[in-house]
Structure formats: structure tokens, C-alpha cells
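With one protein chain withheld, the remaining protein chains of the complex are depicted in position.
And then subunit A:
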Amino acid sequence: MEPLLAIRGLNVRFGPSERPVPAVADVDLDVAPQEIVGIAGESGSGKSTLCGAIMRTLVRTARVSGEVMFSGRSLLTLNDGEMARLRGRELSMVLQNPMTSLDPLYTIGNQVEEVLRERRRDGAGLRPGGAIEVLRRVHLTAPELRVRQYPHQLSGGMRQRVLVGMATAAAPKLLIADEPTTALDASIQDEILILFRELRETAGSAVIIVTHDLSAIRRLSDRVVVMYAGRIVEEGPTGEVFRAPRHPYTRALLASLPRIEGDEVHLEPIPGQVPDLASLPPGCAFAARCPVAKDICRGQRPPESVVADRHRLFCWRAEETA
């Protein structure tokens, strides 16, 4: 099937050109229509910058190169007006912080209606009760009451639902959710994740969910992409990657989660820390923390190895990690 989103050779650099900070490097990624893709990675892995590059919401000083094809259009070459028309309609985003993404001075109804009005610039009038319908669709209790309330009167989970409702009001072809559940309690996290799945089922949307919460990715996504220091290190079907991770970083990341064995809880920290993007080593960025690194890992960047159908990784020891 023709991918909905096709990213080729995407690079994002910040800072002065003589000492660039490569926040995203050489990313190739396809997302099929109606597919849910999880992007996992720690802070500094470039996952949020990647989303910003797709949505074109990065600061002006970011230098973006490569190609981002969305539904047959090249996003990086659209003018601002064309991009703005795409955003919110075909391409939408939910951000991490439900506290600051809503304006405290306007009612929820006001803000949802503003989005609806924006989507219907073509002249079609605003249906009464449109905002209530949006809130009902994200299972907010008492939507008739909520439209008259202000953001501070809603809990964090409710606000996140409002944002998901706003982002999906126009049934986008692709929704990008950047850490959508990070600040929320477990019971509410699951409810938000379920909304994304419903969005795929009812509106046929594809979803990219970016998070460091591996359990959310495992349960929601069809495919998982693991990033480290701005690069994709492993990508594959979610079940396969979680069952049998191949990249040493993916393995270390999964081992660092607390797991219960009998009466004891075990976790294995990854030694060392995430490298400074401004002074990356010439080889594999994970080599300094990798338990199986060889000389070549420190000296040369690993090539792509396709280890199974749609499962690829970038590791010099790809053959031996099976």
C-alpha cells in the first residue's frame, strides 16, 4: 500500500553551522494509512524534533533537510498558507502539556468552537451544539456543562480529552501525539490511548504516538520505532520488537523497566548517560554504553540491517543479536 507519510533522509540541525547540533539525523520512516506507529526514545533522542519537523512547527533557526511526503504532497516545500490549511484538517497534533495548551481566559466551548470555525473556513456555518458533540466523542462526562467551564475547572485528564477532541474534530488522516499521557494517572492514560484507537476505527486516521512510556507503545501501536541520539536504531512490528528486541539499546531500555520476578523487583540501569548531541562520536552513538560494542562500533556508523520482514536495525552486531 502507498504510505500516507514517507520520510526520506530527514535531518534537523540546530545551532551555528560550524558546530551544528544534529537533533534528527538520516531518518527514513513510512506510515501507512490507518497505522499506529509508536516512537520510543529518551529525552534528547530527537523524537519530538522529528514531530516538529513533520508539522513544521520547529523554531525558524532549525535547519531541516530531506523529504517529507504526506498524501502526495511534499510538506517541506509547501508555503506557510498551504501548510496552515493542512494542519488541523488532514494533519493534526496533540501536545504533552494539557495545562498550557488551553487558554485560561476562554471557556472550553469557546475554544472548541474556534477550532470548528477554523476548519470550516469554506463557508459552511457552525452547527449549534458542535462543541458538545466534539466533547461527547471523547467521552467527556456532562459535555453540556463542560462547554461553559474554564480550563482550570477541569482535571488534567479532562483537559487532555478536550485537546484530543479538538485535534481530531476534522477526522485528520494523520494525528501526531507527542507524550500525550505523560502527566496523567494510569487509569486516565489508558482512556486517552483508547481514544486514539477509536479514532483509527471511526475516522480511519493513522496515529504517530511519541512517548518514553514503553507500555503505552506496546499496547497501542502496530509498529515501534526506537530512537537514540537523533537516529532510528531499531524499527519493527511491535510484538516482535518487544518479544525479541535486537538492538542492544532496545534491550537495555526494556531491561531498565522494573519487572517482578517472584517476590523481588528487578531493574537493570543502563550505565552512563545519553551523549551530548553537539559532540557525538564518529561511530554508533550507543557504543560507549553498549555491553557488546567492538572497535568498529566506536569508529564507524553502523549500516542498516534488515533482520526480518519490516524489522530493521542499525547495529554492527545485528547478526549476533538474534
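What to note about this one:
Note that a contact is a pair of C-beta atoms (placed from the backbone, for glycine too) under 8 Å apart; a residue touches a chain by one contact, two chains touch by 3 or more; residues count from 1.
Here is the rule we use: contacts and distances are computed from a predicted model.
Taken from the listed names "Sulfate adenylyltransferase subunit 2", "ATP-binding cassette domain-containing protein", "Transport permease protein" or "2-oxoglutarate ferredoxin oxidoreductase subunit gamma", the protein name that UniProt assigns to the chain not shown is "ATP-binding cassette domain-containing protein". One of A:73, A:219 or A:311 touches the chain omitted from the figure, and that residue is A:219.
Within the complete assembly, A:156 is the residue of A:156, A:237 or A:281 that touches the hidden chain. For the chain left out of this panel, the touching residue among A:86, A:193 or A:290 is A:193. From the options A:81, A:104 or A:258, the residue with contact to the unseen chain in the full assembly is A:258. Contacts to the hidden chain, counted on subunit A, fall at residues 42-43, 141, 155-156, 185-188, 190-191, 193-194, 197, 212, 214-215, 218-220, 252-253, 256-260, 263, 265, 267-270, 273-274.
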